[in-house]
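First the structure, in the form of structure tokens, and then the observations on it.
Of the protein chains in this complex, one is absent; all others appear in place.
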Amino acid sequence: MVKGAEVVIIGAGIIGSSIAYYLAKEGLKDVVILEREYPCWGATGRCGAGIRQQWGTEMNCRLAKGSVEIFKGLSDELGYDIEFEQGGYLVLATSQAQLQLYKRNVALQNRLGIPSRIVTPQEAKEIVPILKTDGLPGAAYCPTDGHANPFKTNLAYLRAAERLGVKLYKFTPVVGIEVKDGMVQGVITTAGRIETSKVVNAAGGYSAEVGKLAGLEIPTHSERHQIMVTEPLDGLFDPMVISFTSGLYCQQVPPGSILMGMGDPDEPPSHNLSASWQFLQRMAQEVLRILPVLKEVRVVRQWAGLYNKTPDAQPIIGEAEKVKGFYMAIGFSGHGFMIAPMTSYILARLITGGEPPISVERLSLERFERGELVIEPSVVG
Amino acid sequence: MRIVQHPILTFARGKKISFTFDGRTLEGYEGEPIAAALHDAGVKVLRRSIRLSRPRGFFCAVGKCSSCLMKVDGKPNVRVCIEPLREGMRVETQRGKGELIERG
Partner (left out) sequence: MREVEIAIVGGGPAGLSAAGIALQTGATALLIDDGQHLGGQLVKQTHKFFGSKEQYASTRGIEIARILEKGLEGHPHLEVWLNSSAVGYYPDGVLTVLKDERLVKVKPARLIIATGAAEKMLAFANNDLPGVYGAGAVQTLMNLYGVLPGRRALMVGAGNIGLIVSYQLLQAGVEVEAVVEAMPKVGGYWVHAAKLRRTGVPILTSYTVLAAEGREWVEGAIICPVDERFRPIKGKEQRIEVDLICLAVGLSPLSELLWQAGCKMKYISQLGGFAPLRDGNMETTVKGVYVAGDSAGVEEASTAMVEGRIAGLAAATSLGYRIADAQRLKEGLWAELEMLRRGPVGQKVREGVKTALINQDSDS
């Protein structure tokens, strides 16, 4: 174990790994990642890995579009195929009111260069031939949204970071963060102490716990979300199909399996990672409402992961005012994978003192105390 | 090939029935796994691997290994090592990962 580091990152998921990569790329020599388990153990290895640009606020649209631009060149940049594919996102509307909201969002997205559009039920059926369109008022569609392999993306970032000198310690839980006069001094792990003035909390589902170690009350909580996946089949449809009303998302991923997930409004805060039969049942019923031919397909696996949620379902990006040197990239509320490249790049710029390409001041930790929540209508809860 | 004489066993075979394999009419016994009837007819290659198109056959016989997935009566990914044979079944080599919707 090293004795000291310029920056210590807690968490080797997609967020921690990509921050490490961008820090090293910015020229930092002593970056360390501490991972309690192993890379991809947490939310990254359990996520749906959809990549969507259809957002309702300018900041989110820009973060997402910037991320897609990075994703496009990422396999080449990192020297590892992350299986990025742009099959689009089809966002179903369930009411005229929702369709109106989508129209406003599409106008915003188009202004920012995102090629989304409103489609009729007939067009939606052309895009997803197995879609049941009865009672569907319409949908929003963006052909450049997509999907990547979350394991490969995480590991690609990690390996590239390691090639640039980043050190990864697996199975090394952080048990303490030393803070003196409001400044970070070091990190204590089960394997020893590392002296550092900069710590990054990229602990995903355990962000509040890591915050406590530095004496910070971070208003994030974790919530179980589940996914199930079917046997592989030849291509049936390209885009991710989602509904903000039911919170459902469903996509056929490159191996041919159909992956689907859905939130549960009654899910209590917890770190529960066990799968439930109730999800299996509810998910099957909901997905058959919109994609009825899937009734012939066998489910082969189900699992659970954690959403790390904030009160406004928007992430916390930046340095804590009360503890200098304590940076955060947490609380992504289920959308961390898709905006990881850009947010991590921005945080790396903030740490090295460079100018970030997009301002994320609105995503500070202190916004909750000030009551300045970010209102984003387009989240999958 | 069927075992005709066995020192210990006698085989209680079901009704002799016919089915098709890739359009060819074959015979088998009702209720035995489709794969047994195919093996008897000398059909050893049941599917092709997805990436390298390597031949794959019967392997575990208990529905666990997915080496024998075939299309049966239009339905893809049927494990023929455990699926009972029925009169008139349409058994086909499946292309790729299997099509859920039959295209004309």
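Note that the chains are named A and B in the order they appear, and that numbering of residues resets to 1 at the start of each chain.
To be clear about the criterion, a residue touches a chain if its C-beta (ideal position, glycine included) is under 8 Å from a C-beta of that chain, and two chains touch if they have at least 3 such contacts.
Worth saying up front: this structure is predicted, and the values here are computed from it rather than measured.
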* Structure fact -> Filtering B:Arg24, B:Lys44 or B:Arg95 for touch with the omitted chain leaves B:Lys44
* Residue ranges of subunit B at the interface with the undisplayed chain -> 1-3, 5-9, 11, 13, 29, 31-33, 36, 39-40, 44-46, 49, 54-64, 67, 81-82, 84
* **Interface with the undisplayed chain - residues on subunit A** => 274-277, 280-281
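Going forward, only the chains that are shown with their structure count from here on.
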* **Intercentroid distance (Cα basis), subunit B paired with subunit A, Å** => 44
* Across the complex, what residues on subunit A touch subunit B? -> 130, 231-234, 236, 256, 293, 296-298
* To do: Spell out the residues on subunit B that touch subunit A in their complex, using ranges where they run on.
  => 50, 75-77, 95-101
